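What follows is a set of notes on a single structure, which appears directly below.
The complex appears here minus one protein chain, its other protein chains still in place.
On to subunit A.
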């Protein structure tokens, strides 16, 4: 059964360019399935958003959308596949603000500037999470402990130079604390970072609340601040970073739909409108809320401005932390 599907798929894929070459440019887009590339593995945050979005977008644009995971290479491989795709509107993808780390870290020349932006869909905020019986079980106490014992406390949640580590760097920087006064313990993903805090290996972690959910419900960790400008509806008692410390710093891993830079304007406009409409719908909002993901929509121009600002800001933080190269 599967083999036959594969065969038909190959035949269709082979025939499609011929049909396109026949004329009728973009008027009838989409006349074959659209591929939505996810640069991360199935089941992760980016993947969940893509798979929530795809069926709703299908209804909106009247075509079918296949979500394809191109994981590996720390997201670079998948992002590159989106940027280098033929700009015919049949290969789009989920892009993330991880794009702002590659240049400062010297891993790739890829930035958000290589993409046509269709619309930001969501944000997953960083937190400050400690052990429930920790002596610093509020943010002011934790910050006081960091000030009083430079080079003693340990933070964790990500590999150095990416996502939750940059969240940590920005928080320290905004509060005027020495970036190196906390030992950053690398961890293989946010869940394992929270787990190290629960086990007492590190004092705090900055990974997301979704990654802490199971440990929070088992009362193995306690989240004492969330690095967003609003509280999480399911956890109304957790203050924002601003409420807890006065800092204006916020950090979220943000996702959205993008395509290759040269995406034709008519397709870009149709997709932009479709993403905006789906995003406003109750179905998308509810599904994301249940996953502890915050639905935040940004139109292409706004999103572009945010990404451009992050590109220079993250580079500055990584330089200050001694992680920038090249």
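Basically, a contact is a pair of C-beta atoms (placed from the backbone, for glycine too) under 8 Å apart; a residue touches a chain by one contact, two chains touch by 3 or more; residues count from 1.
Criterion: contacts and distances are computed from a predicted model.
Of the candidates "DsrE family protein", "Spore gernimation protein KC", "Tripartite tricarboxylate transporter permease" or "Succinate dehydrogenase/fumarate reductase iron-sulfur subunit", the chain left out of this view carries the UniProt protein name "Tripartite tricarboxylate transporter permease". Residue A:183 is the one among A:86, A:183, A:230 or A:262 that touches the chain not shown.
Residue in contact with the omitted chain (choice from A:150, A:200, A:246 or A:281): A:200.
Screening A:32, A:70, A:112 or A:294 against the full complex identifies A:70 as the residue touching the chain left out. Checked against the full complex, the one of A:141, A:220 or A:316 touching the unshown chain is A:220.
The omitted chain makes contact with subunit A at the following residues, 2, 41-44, 47, 68-74, 76-77, 80, 105, 107-108, 151, 154, 159-162, 183-189, 191-192, 195-196, 198-202, 214-215, 217-218, 220, 323.
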